[in-house]
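Heads up, one of the protein chains got dropped from this complex, but the rest are sitting where they should.
Order as written gives the chain letters A and B; numbering starts at 1 within each chain.
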Amino acid sequence: MNLEIILFILFSVIAAASAVIMITRANPIISALFLVLNFACLAGLYLLLNAQFIAVTQIIVYAGAIMVLFLFVIMLLRPEHDLTLQKKSKIKFMAAAAGIFVFAQLVYIIFFFSPNASQKTSVQSSINSGTIEQIGTAIFTKYVIPFEAAGYLLLAAAIGALVLAKKKFE
Amino acid sequence: MENLKTLVDSLYLLKPEIAISCVLVLVIIMDLIMDKNKTFLPYVALTGFIITAFLVVEQYFFKTSITQNLQKLLVIDAVGAFFKLIVILASCLIVYFSLISKEVKEAFDRHGEYYALICGMVIGMFFMISSADLIMIYLSLELVSLSSYVLAGFTKNSLRNSEASLKYFVFGAMSSGIMLFGISIIFGLTGTTNLLAVKSVMAAGGNSLTFLFASILIFAGIGYKISAAPFHFWTPDVYEGAPITITAYLSIASKAAGFALLIRFITLGYVQQIDASGAWQLVAGSIDWKKFFTVISILTMTLGNFAALWQDNIKRMLAYSSIAHAGYLLLGVVVLTNQGLSAVILYFIVYAIMNLGAFLVVMLIANKIGSEEIDDYKGLGYATPFLGVCMAIFLISLTGLPPTAGFIGKLYLFTALIEAKMIPLAVIAIINSVVSLYYYIRVLKHMFLTRPQNEDLVINTSFAEYVIVLVLAVPVILFGIYFTPIVNLAKNSVALFLQ
Partner (left out) sequence: MIINYIPILLVIAAAAGFAGLVVYSSTLFGPQSPNKEKLSTYESGMKPVGTTKERVSVKYYLVAMFFIIFDLEVVFVYPWAVQFKKLYNQYGISVFISMLIFLVVLELGYLYVYKKGGFKWD
């Protein structure tokens, strides 16, 4: 076993375990903190796939910015009874069903999907596609228009957040 | 291969999008510079929209082919230009509506944001209409959704309003998440996000079960935008809670963009070729869209029509009616032919006019009496005969009775169905139209056949209101009698489709 496989097993076990712990906690703040751990392990997995840029983005944006937002929102809402979700077994059952369905779907895709010859990309090119250079080239040549659209999306988000959350306007 | 220079050369194809982006930037800058004085902002937006409308009309005559599109991300063609025209004209009218709407006037300090977000929605819808790439589809859908969540909760004056925004957001986030999952599966299967490339991989023999599943997941995102059942749950609450101008806008522009996206998604991703008779040949092994849409459209129109029967709030009733109309419009997609598509286009012209008209009258009445309950409409036909008669025209047209434009629209839809030998579906649709008669006529009954509660209630209509109501009411009658121009427009738009 080489280092990559050991790391892969390590990251994926921690990721799976932290995900399970996250959804079984009664206190949403603890759940959120386990989600951070989960994100960090996912970043490690991305790194093993040689997708450095996505790994770093995962840390900066997800584990950083989005989790800060999650925590603020949890503290903003502060459900009166933390245990309400736990008690509703109907919701639990439906969530489990949805989870099993998605899991079965993924298993089916991974094990029973036979890729056809026309789409087999070479291993090397798929390794390279995760690097920051490749992503930069793709965004600024092929995907310039979506990139600019993303700019407007962020602008709309900034305006929207202000309109919804600001009480007094100047 | 993907040369940036070809993009720069073909930027002229993006003129409307560029123009509308400039309008957005301009509105924000003006809002920032002219701090307190916001009265001219709607005029800036309106001017920008009219200029964009001209650019869209120009685009209608470009006659570009599919190979010429922008790095295979966007497709510019006449059908797309038509839907863009619907969107931009609806935007012009909505800005005008906003000028005379009391609700919007009361949120005066946030006018800059209001018009900026409408511009944002227009940009998103333009990209949605012409996108040929899953990344583009997702981004534009998000841009539209994000702006409309905020606009739905814009006035912030009531709990209902905030509830509308929140519900819209929760449902929207859910369905866009589902859609993203579908997109990721397709990317995993094919290694590409381009719809044309996806089609060619699938034609070579892909895993059809997984592909089918992913297609349905992506449809969830689109179905949410056009409020097709079973993704329609947000519609009544949002339409009821949002300011009327935005309700009208969502029911026309957002739906038009959604339908354009649906047609684009089907034709680029699943249609192998269009044969001489105009029928769309699906790629081997693709999901049977015909059966799928038949089920969805029957569900959508039946649910919409029957739920509308019990509504006491007129905005809520019109929301269910717009769900039902999404069902009718899906009938044109079901047949998967060019005839069906031209029927959809024709119906959209008619639907846009009559639905905007109905919402306009509701808004004008709400401005005066401050209520949207159907019970409060008692005797309004006597208090304001002009608005009453116009409302009657719009509602009769929504039912689809002659001599209004609604009849022509439905006629062409049903003809397309019968030509495609889908008679049972046509019968179901006709039964649905009959059901819809009940709830539309109920409003008219309240307006004309009951005596007013308040005998000396007189509703005055200003000149600006007269003009805009007439602008919408006259075409409804006119196109009902003399419909050659719109039929020709619909046929011409489809003539060059996918060649």
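Assume contacts are C-beta pairs under 8 Å (C-beta built on N, C-alpha and C of every residue); 3 or more make two chains touch, one makes a residue touch a chain.
Treat the numbers as computed from the prediction; the structure is a model and nothing was measured.
Across the entire complex, contacts from the unshown chain go to A, B. Listed residues A:26, A:69 or A:106: the one in touch with the omitted chain is A:69. Interface residues of chain A facing the missing partner chain: 3-4, 7, 47-48, 50, 53, 57, 60-61, 64-66, 68-69, 72-73, 75-78, 132-133, 135-137, 139-141, 144, 147-148, 150-152, 154-155, 157-159, 161-162, 165-166, 168-170. By the touch rule set out above, chain B reaches the unshown chain at residues 4-5, 8, 21, 25, 28-29, 31-32.
Quick note on the criterion: only the chains that are shown with their structure count from here on.
Note for the complex: chain B touches chain A at residues 2-4, 7, 14, 21, 24, 28, 70-71, 73-74, 109-110, 113, 116-117, 120, 123-124, 127, 133, 135-136, 139-140, 142-143, 146-147, 149-150, 153-154, 165, 181, 185, 188-192, 200-201, 204-207, 209-210, 213. Per the touch definition, chain A reaches chain B in the complex via residues 102, 105, 108-109, 112-119, 121, 140-146, 148-150, 152-153, 155-157, 159-160, 162-164, 169.
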